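See structure below.
With one protein chain removed, the remaining protein chains of the complex are shown where they sit.
Chains: A, B and C, in written order; residue numbering restarts at 1 for each.
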Amino acid sequence: MQRSKRDILERLNAGELIVGDGGMVLQLERRGYVKAGQWTPEAAVEHPEAVRQLHREFLRAGADVLQTFTFYCSEDKLELSGNVTNITGAQINEAACDLARAVADEGDALVAGCVSQTPCYLENRSEAVVKSLFKKQMQEFLKKDIDFFIAEFFRYAEEAAWAVEVLKTSGKTVGATMCISPHGDMDGLPPGDCAVRLVKAGADIVGVNCHLDPTACIQTVKLMREGLNQAGLKAHLMIQPLGCHTPECNLTGYISLPEYPFALECRTLTRWDVHKYAREAYEAGIRYIGGCCGFEAYHIRAISEELRTERGFLPPASDKHGLWGAALDMHTKPWVRARACREYWEHLLPASGRPKCPSMAKPADE
Amino acid sequence: MQRSKRDILERLNAGELIVGDGGMVLQLERRGYVKAGQWTPEAAVEHPEAVRQLHREFLRAGADVLQTFTFYCSEDKLELSGNVTNITGAQINEAACDLARAVADEGDALVAGCVSQTPCYLENRSEAVVKSLFKKQMQEFLKKDIDFFIAEFFRYAEEAAWAVEVLKTSGKTVGATMCISPHGDMDGLPPGDCAVRLVKAGADIVGVNCHLDPTACIQTVKLMREGLNQAGLKAHLMIQPLGCHTPECNLTGYISLPEYPFALECRTLTRWDVHKYAREAYEAGIRYIGGCCGFEAYHIRAISEELRTERGFLPPASDKHGLWGAALDMHTKPWVRARACREYWEHLLPASGRPKCPSMAKPADE
Amino acid sequence: MQRSKRDILERLNAGELIVGDGGMVLQLERRGYVKAGQWTPEAAVEHPEAVRQLHREFLRAGADVLQTFTFYCSEDKLELSGNVTNITGAQINEAACDLARAVADEGDALVAGCVSQTPCYLENRSEAVVKSLFKKQMQEFLKKDIDFFIAEFFRYAEEAAWAVEVLKTSGKTVGATMCISPHGDMDGLPPGDCAVRLVKAGADIVGVNCHLDPTACIQTVKLMREGLNQAGLKAHLMIQPLGCHTPECNLTGYISLPEYPFALECRTLTRWDVHKYAREAYEAGIRYIGGCCGFEAYHIRAISEELRTERGFLPPASDKHGLWGAALDMHTKPWVRARACREYWEHLLPASGRPKCPSMAKPADE
Partner (left out) sequence: MQRSKRDILERLNAGELIVGDGGMVLQLERRGYVKAGQWTPEAAVEHPEAVRQLHREFLRAGADVLQTFTFYCSEDKLELSGNVTNITGAQINEAACDLARAVADEGDALVAGCVSQTPCYLENRSEAVVKSLFKKQMQEFLKKDIDFFIAEFFRYAEEAAWAVEVLKTSGKTVGATMCISPHGDMDGLPPGDCAVRLVKAGADIVGVNCHLDPTACIQTVKLMREGLNQAGLKAHLMIQPLGCHTPECNLTGYISLPEYPFALECRTLTRWDVHKYAREAYEAGIRYIGGCCGFEAYHIRAISEELRTERGFLPPASDKHGLWGAALDMHTKPWVRARACREYWEHLLPASGRPKCPSMAKPADE
């Protein structure tokens, strides 16, 4: 397919909706390529076919952006993990860019080079050290063909702002997301102030990702928007929430749930939860809408399907999905045929099949 | 890797544990390659890379057998589905054999050619018509390099027995699984009698698959075993249950649940549920232990990990998984480190995060 | 009020519905007059006003029978309990008869003298010893003005039959209820055989009480009825189930639940659950319908209200209750007014307000 000439900012400035991709590390853990606890992305080198396939699923589901599989791929984190002995961070970063690029070009997607929080930051909070880590990653990305940057999964606005400052030296567009709750970052800085700090550092797009469910994340992005408005600043808004229900969570998000990270199944969003989320995010003025951990291809497809009118088209993978379950209308059981409609799925309260389990847990940070 | 010379029966006769693979159609639906409601396997031709990757995940998770992606691939079903217009059943069956074979040979796995229930059977219950459908599929498989056959997902012992009779004409080993509950098949034939019928038809391995959770499936296989014992017959036992909790289900299994097929997330087994299942199945004397819809690679890995001592080795994907969560022991949060042990996960009662949802539903067939 | 001349058998033989009373010990425990664990009825002597008031509530709710407050009032049980030091069993039995009689005569109710299982039985299973205990209690009752006898809360058909045999020597009508599940008594005797044994011993009315919820109790009484039919015997059927939901329970009933006896609140039936129960019991041919532990006055009133047409009248306490919530139609909040109808309450799935609690427990006898 011919590459679109328009970049991410051009599209957002034109009022277009950008559908983001879903979560890589949690899904690749389940597929057998990422180690939980460390969550490092060496699979980009070790098992490129697995990474490529997951990128492709998101592309088919309608993602306009593929993020490089470079989560936690700073030198300090890789070393700490002890997980990657004969592969360098540079190798992973470069391989990841190639993988994302190749799949993106199977369609019309953009590639975002991604950096995330560093262990170093908490150790010494040294601007020079942390920025040098981001600079190294950035330089590796710039050897490859990426379209813009995303600095994601930051718990501290300060570190996120440093990342943005480094990435802006490239001259490329920079998005920045924080994994924070409506209460603010881990220093207690409210979401509105975080957003202001990020935009002042140079971010073109700001928002939240991971750690909390769509309801909480939309609330946080709204607070960011209000903060920007009050400061007289402007930026595009993005959101990539957790694909799990986390109504009990506080500051540290789903990490604090007893189910993290190996028993989150019961909490997983259905595709219908995602329809609701996509609509609410859109109505909140957010125009970059994707997912993080727990968002699989069919969740991204649900974003694309909910917003098909606003966007003007359905994604390739909708060839294999009847809108609102329409393909059930030929089922042999009448009671299944009755489910081939929006009303059924929109009102369903799904049962857990686990009568001995509670419906809410006590977070460890309470 | 050098192909093992020993076939499935040789291994089972020697008392070896065979780890089966997981579910293809439900997972490929989520990845965007299979249409729910029809569930036909045209992706083997349309998107071979997606099928190949899923096979590979199961292989890495420890599967000793890869089943061809040929579910519902009889001519009558394909036609009914209206889903496959310019691809023939023969093309799919043959492509699927090649895909499974190629991935199986990346390790040391066997390939099972699979047939399943036909819409024809219920229309007229004509032995000649139904057998001719199975014969056609078998001949397509025999053009390729498969190791043995599995006739799976049968609701009627009669149709399953017909499939077995056809497949036995190949001279190859035949396994047969039914998607029935402890109450028996849809004609009311108890599991013990179903098993007797299948073994008399020539099945070397009998058991159940799909439709019900591990607890129900183990109970059904035990009833099959008792039936065989009482009839003085012998056969190996296999099990490939649903990867969802279905405590409310009756005869028709999870099809009757309100959550079928688009809101089953809350019911999904955790890997720890699978440890329990694998142990119980093993203790029930079952030696072919796998999964069906809902079983992803990490569920199959959990079978391999639970039975690592009995089997003598861990699968490749365990390189990316600490046993019982051991890899969490380096986490920065002390409360997450405390989860790096068997006791934690074995006793966890996971919350759904959905306080407005019930824990059990009313099946549609009640 | 003038006493009706017709006794219990006359009424039942005429096809009349008899509404039983509710549970005394659990309710008087909550009111501060009975000690849980021992459950002995010394309050009949110590606090007659409290017993009288509870009888009166059941009378006003429509009870046609008041059972004497003589549960566990055999000499051996009283002694074991260590709970009653300066009061004799005879004093309690006699006081209890007077209390029930006086309140019954405020309306048109009958008084049933009640005996229940004895600790002695399990110690030695001596017919002579156990029968002498029942004989002593019976003689005390016969000094007073009671209308008929009920032998209740028996776990063994043998002991229940002995009680019936003793009580029949009085020449009075005898009802007998067992606290058993559909699986049968603690010796494994099925409900049908239990019923046959009781009727052969002389019981005019047979059924179940306590230990399990309405659903299970109705099932057990149906099995009793079938047993009697098959044996060519006839008896009236009665039922006085537990006022709690016990779907997980087995042989030993709610005693085995973790919540017994001090955390049963969440399991308590609503009045609407009782409407459903009363209808189902009636449709099962049961004509003596009451309750046991957990049934308060408003539950008994719900029986009376559900079966008001069959019975021809509403009870006095319905002056203070709009049928199906009708009295809410003048509420100031529109959303409460909308609840003034049958449809609302019949379909309500009440929430527990306890998201950290499970919906089912593991019984201790599993």
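Here is the rule we use: contacts are C-beta pairs under 8 Å (C-beta built on N, C-alpha and C of every residue); 3 or more make two chains touch, one makes a residue touch a chain.
Since the structure is predicted, the reported quantities are computational estimates derived from the model, not experimental observations.
Residues 355-362 of chain B touch the missing chain (whole complex, contact as defined above).
Considering the complete assembly, chain A touches the hidden chain via residues 349, 351, 355-356, 358-360.
For chain C, the residues touching the absent chain in the complete assembly are 29-38, 49-50, 53, 56-57, 60-61, 80-82, 119, 213, 244-248, 252, 255-272, 296-298, 301, 316-317, 319-322, 325, 327-333, 335-336, 339-340, 345, 348-361, 364-365.
Please note the rule applied: only the chains that are shown with their structure count from here on.
Distance between Cα centroids is largest for the pairing of chain C with A.
The distance from the centre of chain A to the centre of chain C, each centre being the mean of the chain's C-alpha atoms, comes to 60 Å. Here the spacing of chain B and chain C, counted between their Cα centres, is 50 Å.
Inter-chain centre distance (chain A to chain B, centres taken as mean C-alpha positions): 32 Å.
Annotation for chain C: residues 355-356, 358-360 touch two or more other chains.
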